[in-house]
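All protein chains but one are shown in place.
And now, chain A:
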Amino acid sequence: MVTSNPAPALHNQLSWKPRLTAHHLSLQAEKLMLEMQDPKTGVKSQPQRLFNSPAPLSVCFSSAEARSFGSTLVALGYIYPLRDHKRLVIKPDASLYRFQTPYFWPTQQWPVEDTDYAIYLAKRNIRKKGILELHEQEQYNRLHKWMNHKWDFIVMQAKEQYRAAKERKKPDRVVFECQERAYWVVHRPPMIFTQQSIMRPRVKSSVSIGALVKYCATYRSHDPFLSNCLPSNPWLTDDVTYWTLNMPNVEIPTKMRVERWTFSFGELLSDPRGRNDFRLFLKKEFSGENLAFWESCEDLKWGTAATMREKAEQIYKTFLARGAPRWINIDGKTMEVTVKGLKHPHRYVLDAAQTHIYMLMKKDSYGRYMKSPVFKDTLQKAMSPEEHKFRTFLFKRRPSLSPIVLRQQEQEQKAKMAANVDITQLCRFTTPVPHLAVYSGISDFPSANASPSLPFLAQTPVCPSPISVALDSTSASDRRVEASEGEGEGNPAAPATVGGNASKSRVALSLRRLLRRGCTPTTMFASLSPKCHSAAGTSSRIQPISPDQPSQAPPRRIAK
């Protein structure tokens, strides 16, 4: 009798972890099988009466726990039932089971061969005098057709195996036949092949393709690679406006974003801004508890295992208990199932209730939300950014700052700094406002930036950031490059050590570039918060990263 669970750890694993691979499971099962054989600590087998002859041993599973891990073993094929052999389950009665011999254990490295199955069917044919079960007959015919070239061998081998088996004594023969039959029930389950394939659910291709076409048509204009994204795709133009405007909890969403909310309820919920809007609407309608419940369920699903218990209790107290402060309205059956499941809470215990509430919100509140003043207001306020003016440069892909290049510049800068003594020890922090003046090109700084590139700021050597160091080194080499080429975007700035001539030429260079660009989007820089500013001064260097080194620059820089 198997009354208690000899391996609680394994039991837990078997019940909880659906992601256990088949191989891992087999190893565990084999270990368990071996443990169960120990006459002292394993299970006790009982003799079973059979034709008044010495009885083969069998086992019975009595407790629920034992049944649960036994069911995995029987499903895999490590033990088999003696009665009702086609159903590989452990029944909650005193039915008997027997251990399978190691040769018939399921292992991945020994694939189940059709030849063996054909031999088995032929043997069975002999034993049953030609009367096979329907599924066996089907399989037999199928194999006869596909393995015809081997059929002589199959017949020969079947006959010989049959005769060899008959050499054993009767009880052993019976056990052997049971074993073999159980093996094939596991590996060739008795389902009628043709019927099964007919009953398999299929979707018409017109339906599935139609769905695909509809999806593509809806989302096409929202795909940043298939159509222009406003203001510009940051990966192409190195302009992060797009990301800034679409931050999770931005005040004013973009029109495209709001349009996405109308596609489906799932879109609305998955967008945090949309969810906020929806929450606002529900608050006005006094049905906010649905969304709150849904969010708590998500929290439970995705949260840490340690907090699960408390969360589940909290949710129950807040939403599900009778007289709860935010009681949600779900149907009686779901409530029953949920409450029952909450006795042993796990991650997915509230799935049924969550789905119910989701569908409720989708069918009911979502429709009303779309027509509500809240949504209309949001829609009206939604802004649509202008397309980036530097359209021409979209086609000419400017080389972006490569990390290798950056690192080299960093190293050069370090070397330079080591060589030079610091000119200024101060790192001056100023308010952004003077900077805007700088960025609009009014200042006499040589580093007026007109590029749409990421405007990072550098500091004095005293408080260097890697970016600043990079910038410095960029500028240092850039200067040389750009003085000679006069091309490319971005501005180098003069380190304090540079002489006036160089700065003058740089000013000219940058002004030229300014005019070429024709625009200095100051708002862009305002939205970014520079880390450390430096005030006007000979030491200060305000320079953006110039991500756009001319393509010829790298080799030259390396040479230098």
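Methods note: a contact is a pair of C-beta atoms (placed from the backbone, for glycine too) under 8 Å apart; a residue touches a chain by one contact, two chains touch by 3 or more; residues count from 1.
Rule of thumb we're sticking to: contacts and distances are computed from a predicted model.
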- prompt: UniProt name of the unshown chain, from "Regulator of G protein signaling 9 binding protein", "phenylalanine--tRNA ligase", "Response regulatory domain-containing protein" or "Auxin-responsive protein"?
  reply: "Regulator of G protein signaling 9 binding protein"
Message: Among A:A22, A:A64, A:V89 or A:M156, which one touches the chain that has been omitted from the display?
response: A:M156
Field: Contact residue for the chain not shown (choose from A:N141, A:S221, A:S384 or A:S402)
entry: A:N141
- prompt: Mind pulling the chain A residues that touch the left-out chain?
  reply: 33-34, 37-39, 42, 45, 48-51, 54, 56-59, 82-85, 96, 98-104, 110, 115, 122-123, 125-127, 129-130, 140-141, 144, 148-153, 155-179, 181
